[in-house]
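Apart from one protein chain that is not included, each protein chain of the complex appears where it belongs.
And now, subunit A:
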Amino acid sequence: MEEEQFSLAALGSLCLIFQVAASISPASIMSNRWILQAAFLLGFLSITLSINYEELERTQRSSNSACLKLLDQLERRSCLGHRDYFKFPMEVKHPGQMEKKDAAFIIKVMFENIFIVFKNNSSSTGWNESIVREFLGKLHTQIDKLRKILKEVPENERRTSSNYPTIRHLKSYYGRVRRFLEVKEFSSCAWMVVQAEILRNFSILIRLTNIFQN
C-alpha cells in the first residue's frame, strides 16, 4: 500500500510539473486549458491523499484470520460460574451504515486494547507462551499498519475519544475487561472468560472489515 501511495504521489508531482511548465508557455493563456490542468491536478491529488480501502480490507482480513487461528489454538473452557457481562458498545456491534474511515479508527482502537489485555500475565491458563507471543506479534504488526494509514487523515478529521463517543465507549469496555482480570487475580477461569470475550471481539472485527467492501 505504501508503494502504491508513493507512485500516486509521484504521479501527482508530475502533474504539478506539467502545470508549471505549461504556465510559462504562451499558449497557456487560454482559460479552458488552465481549468483542465487544474481538474487533472485535483483528481490526482485526491487519489493520492485518500485511503486505499481495498488494500486495507485485504490486510485486515488477513490479520483477522491469522489472529483467530492463533486464538483457536489456545485451550477453551466454559467456566460458567465466572461469567460476567462487560457491555460491549451496541453501536459497534451493529455498525449499520458506518463510514469506512470510522470503521478504520474503531478497528485500530480494538486491536490496540486487545493487545493491552493479552499483554498481562496468563501463565495460570497453561497456554503455550509462544502462541501468545505470536498472537501479540500479529496484533502489533497490524496496529503499526493502521497507524501509518490513519496518519494520512487530516487532524481535524481523525476520530478520538474527545470527538467521537464510540471510541470513548470502547475504551470503557476494555477497561472493564482489564479490571475483571485484576479482580479475579488473573485466574485461569478469568482468562477463559476473557478469551471468549475476545473471540466475540473478532466476530465483530470481521463484520467491521466487511464495511471496506462497500
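By our rule, a residue touches a chain if its C-beta (ideal position, glycine included) is under 8 Å from a C-beta of that chain, and two chains touch if they have at least 3 such contacts; residues count from 1.
Keep this in mind: contacts and distances are computed from a predicted model.
Engineer: Of the options "Interferon alpha/beta receptor 2", "IBH1-like N-terminal domain-containing protein", "Zinc finger SWIM domain-containing protein 7 isoform X1" or "MMS19 nucleotide excision repair protein", which is the UniProt protein name for the chain that has been left out of view?
Structural biologist: Choosing among "Interferon alpha/beta receptor 2", "IBH1-like N-terminal domain-containing protein", "Zinc finger SWIM domain-containing protein 7 isoform X1" or "MMS19 nucleotide excision repair protein", the correct UniProt name is "Interferon alpha/beta receptor 2".
Engineer: Among A:Ile131, A:Val153 or A:Ile206, choose the residue that contacts the chain missing from this document, as touch is defined above.
Structural biologist: A:Ile206
Engineer: So one chain is hidden, and I want to know which residue out of A:Glu54, A:Asp72, A:Glu99 or A:Glu152 touches that hidden chain in the complete assembly.
Structural biologist: A:Asp72
Engineer: Would you mind spotting which of A:Lys93, A:Arg133, A:Lys148 or A:Arg179 touches the chain that isn't drawn?
Structural biologist: A:Lys93
Engineer: Give me the subunit A residues in contact with the hidden chain, please.
Structural biologist: Residues touching the hidden chain, for subunit A, are 18, 21-22, 25, 27-28, 32-33, 36-37, 65, 68-69, 72, 76-78, 80, 83-86, 88, 93, 193, 196-197, 199-200, 202-204, 206-207, 210, 213.
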